[in-house]
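The other protein chains are all here in position, but one chain of the complex has been omitted.
Take a look at chain A:
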Amino acid sequence: VLPASCTRQVRGYYVDWRMLRDVKRRKLAYEYADERLRINAIRKNTLLPKELQEVADKEIAALPRDSCPVRIRNRCVLTSRPRGVKRRWRLSRIVFRHFADHAQMSGVQRAMW
């Protein structure tokens, strides 16, 4: 995998392009997290004048679209499956089941009660 700084040339081994785009979005969201927090703090209060808040609205809209954390999707790490992903293991249900049955998940056992 290429170093984190250059994301334009893709010669790494992410599972698919969607996963790569998700990786980019995560990085940008991390970079702009503080700014977004501060501009949102200005927008979401009732003390400051409304004109200032409108200006802040425009500013936050001007930030790159991929910098907002809402666009991040918790995909499966191994298969890039967007759905059916358990957050604790970051794996999709199929991969999880595969590993658990082969006893490669520490502390995971078939439920029986």
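Note that in this section a contact is a pair of C-beta atoms (placed from the backbone, for glycine too) under 8 Å apart; a residue touches a chain by one contact, two chains touch by 3 or more; residues count from 1.
Operating definition for what follows: contacts and distances are computed from a predicted model.
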| item | value |
| --- | --- |
| Protein name as given in UniProt for the chain not displayed, "Phospholipid-transporting ATPase", "Small ribosomal subunit protein mS31", "Dehydrogenase E1 component domain-containing protein" or "Thioredoxin domain-containing protein 17" | "Small ribosomal subunit protein mS31" |
| Interface with the undisplayed chain - residues on chain A | 34-35, 38, 41-42, 45, 47-49, 51-52, 55 |
